Structures are given as structure tokens and as C-alpha cells.
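Here the complex is missing a single protein chain, while all its other protein chains stay put.
Order as written gives the chain letters A and B; numbering starts at 1 within each chain.
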Amino acid sequence: MKTEVDNILETYKGAKRDSLIPILQKLQENEGFLSKESVEKVSKYINVPTSKIYGVATFYNQFKFSPPGKYHIQVCRGTACHVLGSATVLSEIENALKIKTEQTTTDGLFSIEVVACIGACGLAPVISVNGEFHAQVTAESIHEILNTYREKEAKDEK
Amino acid sequence: MKNSNKKFLVEKVLNNTKPFDKNTLLTLKQITKEENNKPIIYIGAGTCGLGAGAGKTKIAIEQYLETNNIDAEIIAVGCIGLCSSEPIMDVKLPNKQRVSFEKVNNTDVNNILDDVFANKINPKHILAQFKSDTQEKWDNVIDISEHPFFEKQERIVLENCGIIDPTSIEEYIAKGGYKAYLNTIRNYKSKEICDLIEESGLRGRGGGGFSTGKKWKFSLNTEADQKYFICNADEGDPGAFMDRAVIEGDPHKLIEGQAISAFAIGATKAYIYIRAEYPLAIERLEIALKKAKEYGLIGKNIFGTGVDLDFIIKKGAGAFVCGEETALIHSIEGKRGMPRPRPPFPAVSGLFEKPTIINNVETLANIAWIINNGAGNFNKYGTATSKGTKVFALSGKITLTGLVEVAMGTTIREIIYNIGGGILNNKKFKSVQMGGPSGGCVVEQNLDIQIDYESLVEIGAMMGSGGMVVMDEETCMVDVAKFFMSFIQRESCGKCIPCREGTGRMLEILELITTKPDNSSNDALVRFRGIMELESLADVIKDTSLCGLGQSAPNPVLSTLKWFKHEYEEHIFDRKCDAGVCQSLRIFKIDVDKCTGCTICAKKCPTDAIIGSRKAAHYIIDDKCIGCGTCDEVCKFDAIEIL
Partner (left out) sequence: MSYTIEINNKKVEAEQGETILEVLNRNSVKVPTLCHMKDMLPSGACRMCVVEVEGRKNLVPSCSEPVTDKMSITTHSQRVINSRKTIIELLLADHPDDCLYCERNNNCELQSLSNEHHVRNRRIVGKKQEYKLDVASTSIVRDPAKCILCGRCVRVCEEIEAVSAIEFVGRGNKTIIGTAFNEGLNMSKCVNCGQCINVCPTGALREKCHFTEIEANLQDPTKTVVVQHAPSISVSIAEEFGLDSGTDIKGVLNTALRKIGFNVVFDTSFSADLTIIEEVAELIDRVTTGGKLPMFTSCCPGWVKYAEGFQQDFIPNLSTCKSPQQMMGAVIKSYFAETEKIEQKDLYSVAVMPCTAKKFEQQEKTMMQNGISDVDAILTTRELAKLIRFHGIDLKNLEPEMADSPLGMHSSAGKIFGTSGGVMEAAIRTAYYRLTGKELTQYRIEDVRGCEGRKETKIEINGTTFGFAVVSGLKNAEILLDEIKNGRSDLHFIEVMACPGGCINGGGQPINQNIDAIQKRMKALYDIDDADTIKASHRNHMVSQLYKNYLGEPLGEKSHHLLHRTYQIR
């Protein structure tokens, strides 16, 4: 049976090694992470050993090997954010969600990632939730932000 | 409308070499929206703008227009560079000059627009207006060029950012875009372009500062069946975001600059390697490339000149080291982004082992301007060794944050105090970090140096990509050094030993200095040894690392050690952090006379470090205390003291 992964791979006909990262990005966009099965398929498709693919995928921050939370929180740890207190913001998020960076909450709702610099230094400290930016966050405002997503989720469930 | 515009722009503008007639000029003004029939509302929707709430503001604008039944156009533009004023909303009424409002949250929209449509200006939110020869001025509103943030700026790279519609190639062409490119491929030889750029004095804006024209010539002079031109848009330096702003706000400027550059070395394939963390920039770039292709500005046999050029966007996957040229090449090739030794240099053997030139976004955004205005008009800006302008990303503890483009040779003081409006909340200036993780800090006594590549290196900082993070008295410099070390340690590729192992050890030493000692004899020994070794380790890492990342990795430590040695000593000998940042160094004590035994501190203490019975004085167990200060915050009787 043809899977989503096969369909994605078919759009890369004749692809060589230099398409590896775009393919992995596409797969992750689709699955949320890179599964062993899809890596093995990619390996066969573009004839690059799985070890090499794993080596590439573990080199870059972007790739994950387990499913992220429904709301993926990226905490910017750039210089400006640091100077304006992003460390406190990060630990507040960790405490509020009772998980550490690179973990996912047991209900699968939230996961946390630390990123180098989102490039919104003028509005530091910044976090991004599923690509949605929140500027000048504080240890207090973080709870409101998390709550809006929790509420959204509660609504969705109804 | 769009198609007729295309026909007009191709025939009357791109294929026209004579001065424009009156009708053409009018149509151009309509395309650039200087002349408009219905109101236009611009909203700054770059990443910063959106972060500050521009999305909600836009929804409020739409609702306002609908409720009041107003026929107006809404255009999302990039970022004008004044982040601290976001969200920014501009209004262009027919026959009136475009006027700009700052800090426009969704709740402010109704009031501001009510006023504007009644020909009034809301004084609380007004920023400035944009000059036009044909449009009527607003009274009592300063021109944007008189705004203190913009007054001292010279905008070449950022000229269109936040002003034009980044999704409209028409507007870019109508403003004179792609003229330089067509002029180049119609009338110049590759070598002439290299010469011109060399003469302009343009140097790489990504950090190294190598002469752009000279670099191109290495590739131009290498025979090959295929050459590549790569734009490095992997803006990884924390604290720098000008490249993102250019791509989000004026993508065609980059494309045109890179197209000229590719021609200058004889490359027919151009790659743009852009961070995946910049989704909006990628989207804008994709749109822009599609449009440029529709216009025949990229592709095969461009405008009948026989010149071919294809563009490919490659998304980075999150690795700071990929800013290094050979690592970037490996990344495009689908490999781990680890640098390799040079030679061979990429200009001779780069991507797929073909001659390859890599320039960053800001460098390329200068190219078209230089072609249009001549090398002489470019190198009139600047100092003896550094020509043109430089964009700085101003952030940290400063009043006005954002992107500042100034002529080389401007003093740092001018940028911080005149343009940036001084230190946030009138705190005392301590230092400004320049050049990101490879750079260093500039202290008060050096604020008056004129910025150029060499002068910054002399004072132990560097141009880097232009991040300027301002720090005040509440910033701990040892903590800043630790921050950079932890960044570099995380981002080191792990290939060469000094960088991989050495940065980790340096970080450990800094962690020991900034955290509470665990009092075991081993810890004390390690701490003592570490401090002794910090500088010698730094020297070896600088001297032996494979790539620029490692070679400059110790800079933030060495720089802070040089200027703020007393802060290190204070941390080491007095176990104190004056700035109050290194919390775990703080030792708290309860004043037993003041303590009423209310137990609130014991309840709130995250580590159960406070003991005591109800209505009796409490005590802090030092070993358990992490110095977070929660007890101090919750105590209603002022019984907590910091020793």
C-alpha cells in the first residue's frame, strides 16, 4: 500500500544526495518527526545509507525523532533575549508545563525547544508557538499565553 | 490590471533606455502608489511586526473598514526597522502624503483611523510622514527623515524596507528595480562588474570583511563548465536580523543583486541558503522568484541577452556553523554541515567541486545600488578602509530597538545615544556587544571610535554581521560570557578537537564561577585550576581550531576578561554578582527579629530550604538554597536579607 511517505518521495524523482535535507524537511512537516521507517524509505529512494541520513538529521537542530507536542514552543535564546531575561522565561515555561526542553507533555499538548535566534531581537524576549510569535514575554505573561492555547484546545474538543 | 502593468513595465521601463515621458511617469507613480484613488492602509507585517501584534491589528483594520463601509486597500509591508514602535500602520489617503503611526495595537485602530479619515492626526501614535512632490503634507507631522531614529541613517540596503509591497515586483520595477541588472547583462563584461565592485570598496558584510570584487575575481579567473553563486542567508548570529528584514521587506533587491553578482563570475546557477527559522522570509522570497521568472528576469536567455540564470532556495535546518562557507556548501550537498580545511577555496572548488562564490544578503543588497549610482558614490561613504554603509541590529537595554543603517565611520556613541535614544529606563551604560559570538564588547571609553572593520578589531570587538546588543548595569558580564560560550559550545560542529572539547571545558569553568560551590574539595580544586586555565585554553582554541567559529569562539570570554576582570574577580573571590544576575551566588538570611513565623516563605520556597515552626522565627538551610529570591519577594515583613 502506498503511504504518504511514498507520495512525498515521488515528488522528488531522480533526486540525489543534495535533495536529502529538503526531503527530510518535507517528511517532518508531514509527520511532525522522522520515523525510522521513513528514513529507511528515503535511504532506498535516493541511495544514501541510513547511517548517513541519521548522521545528517542529528546534526541539524530542526530534525526530531519523536512526535512533538500539538503546540510546539520555541524559546529564543539569542543574545538580546538573554540579556532581557529569556532564561527566566524558559524555566517558567518548564515549570508551568512540568517538562524540560526537548520533552513533550504527557497529554501531548506542548513541547519545548530552545532555538538559537529567531531574529526578532528588537522585541526580545521572544517565543514562538507553532510559528506564531509572542514578543516581550515575561514570566507572568507566559501563563496567559499558555492558557490561550489550552482554551483553544478545550474549545476544539467541544 | 496586473497584466497590463506587466506589459507596460516590460515595454516602457525594462526595455526602455530613454528618459521617461510624462504619462509613463504618472503610471509609475500609480504603480508605486504615490498616486492613489482610494485609501491605502499599510501594516508592517515583518516577523517583528507580527510578533508585536500586527496580525491582530490587521484584523481590526479589516473590521473597521467593513463596519464603516470604507473601500480601501490593505497592504502588508516588511519592517521599516524601528522594532520598538511595532506594530506600525501607515495610511495613504488620496492626494495626501503617506503618514505613519506607531504602537498600533488592535484596540487603537478605531481611534486612529476615525481621526485620519476625518483628516486629523492622533498625537499619541504619530510617527512621521513620507515626503512626496505631488501629495499634500499633513500639518504638524515631522517628515520621516527628521525622526531622530532615521535622521542620521543613510539607507541603501534598507531603502525600500517597510515602504514597498514586498510581494509586488511591479512596485520594485517602478521604483527603478532590475534596471541595474539589465544594464549589466546588456552592456558590461563580467570582469568590468568585478572591477567596478572592487573599486567601490565593498567588503563582505557577513563578518570577514574581504573585498567583494577581489573575491569574485578568484572565481571569474577559474575555468569551469559550471559555476555557482550562493547567497548566505543563514543569519545565525544571535542579535542580528538585517538579512531577514531585507528579504521580508524587499526581496527583489537581493535577487537583483545576486543576479548581477552571478553574471560577474559567470555563474548560471544561484542558490539562496536561508534559515528555516525564517518562514516568512522564505515565503516572500518564493513569491519574488516566481514573479521575476514570469517577467523573464530569471531563466533562460534573459531579455534576449543570451544570459541564463536559475535560482534555487535551500532551507537550512538549524546549524549556526553553516554560516561558514565550506559547511554551508556541505549542507547544500545534503551532508553534515562540517567545515573542511582550505585550500581548496570555494572560489576555486566549492559546491559540487565547482567554483563557487558565497556572499551574504546585506553584501548583495548593495550591488544594484552601486551599479546604478557608480562606485564613486558608494565609496564616498565611509572610512579609509571601509566604504559604504552598514546595517546594525540594535537591541538589548536600549530605548529604540531595530535596524540602523549608517555610513561606515559613524561612532558607536552616535548609534546608541542619538539614533537609539540611549539606555532603556535611564540606566547606566555598561557595554555593547558587537559581532555576536565571534565578537567582543565595547566599553564606555571606546564609544567614540569610528566604526570600521579595522577599528573594531583593534578594540577587541568585530563587525561580524552587525549585531549590537546593549547592556546596562544590570547585566552581568561573566554571565554574558557564559551565555556566548554555551551558545558556541552547543553550535560547535564537533569536528575539530580544540573547539569541540575546549569550548565545553571553558563553559564548565564559567559555570563554576557563576554558580554556588558545592564545597566538595574536588569542586574547589577544579574551580581554582579552571580559572588558571581559562585564558591558556582560549589561546589554544583560537590558534588551532579548524574554522572561524572555533577560532573566534573564545573572543567573548577574552573580551569580557579584558574589560571586566573585576567582575570575574568579584564572582570568584567574593562569591558575589553585583548585577544580581547569577542568582545562585546570592546568600539569603532571615532576620529573626523581623520574622513573624507566618510560614509563607517556607511554603513558597521551591527547594524546601526554609525551616521553622509557625509563629517562630524561620531559618534558611544554605546548602539547599538556590538563591532564587522567592522568599524575599513573598515576605511581607522585610525579614529576608541578602548577605
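The rule is simple: contacts are C-beta pairs under 8 Å (C-beta built on N, C-alpha and C of every residue); 3 or more make two chains touch, one makes a residue touch a chain.
Keep in mind that this is a model prediction, so the values were computed, not measured.
*Asks:* Looking at B:Lys131, B:Arg529 or B:Lys624, which residue reaches the missing chain?
*Replies:* Only one listed residue reaches the unshown chain, and that is B:Arg529.
*Asks:* Of the residues B:His125, B:Arg336, B:Lys482 or B:Arg586, I need the one that contacts the missing chain.
*Replies:* B:Arg336
*Asks:* Taking the full complex into account, find the residue in A:Asn30, A:Thr58 or A:Asn147 that is in contact with the omitted chain.
*Replies:* A:Thr58
*Asks:* Would you mind spotting which of B:Ala245, B:Cys496, B:Ile513 or B:Val557 touches the chain that isn't drawn?
*Replies:* Considering all chains, including the one not shown, the answer is B:Cys496.
*Asks:* Could you pull out which residues of subunit B are in touch with the chain that's been left out?
*Replies:* 319, 336, 338, 340-341, 343, 489-498, 500-505, 508, 526, 529-530, 533, 536-537, 540, 542-546, 551
*Asks:* Could you pull out which residues of subunit A are in touch with the chain that's been left out?
*Replies:* With respect to the unshown chain, the touching residues of subunit A are 36, 39, 49-55, 58-60, 65.
Assume only the chains that are shown with their structure count from here on.
*Asks:* Measure off the straight-line distance from the CA centroid of subunit A to the CA centroid of subunit B, and report it in whole Å.
*Replies:* The computed centroid separation for subunit A versus subunit B comes out at 22 Å.
*Asks:* Touching residues of subunit A toward subunit B in the complex: what are they?
*Replies:* Against subunit B, the touching part of subunit A is residues 16-22, 24-25, 48, 55-56, 59-63, 77-84, 115-124, 126, 131, 133-136.
*Asks:* Using the touch rule from the top, collect the residues of subunit B that touch subunit A in their complex.
*Replies:* Counting only subunit B, the residues touching subunit A are 47-48, 50-53, 83-84, 86, 235-241, 244, 275-279, 314-320, 331-338, 352, 393-397, 401-403, 433, 436, 467, 469, 471, 475, 480, 483-484, 487, 490-491, 493.
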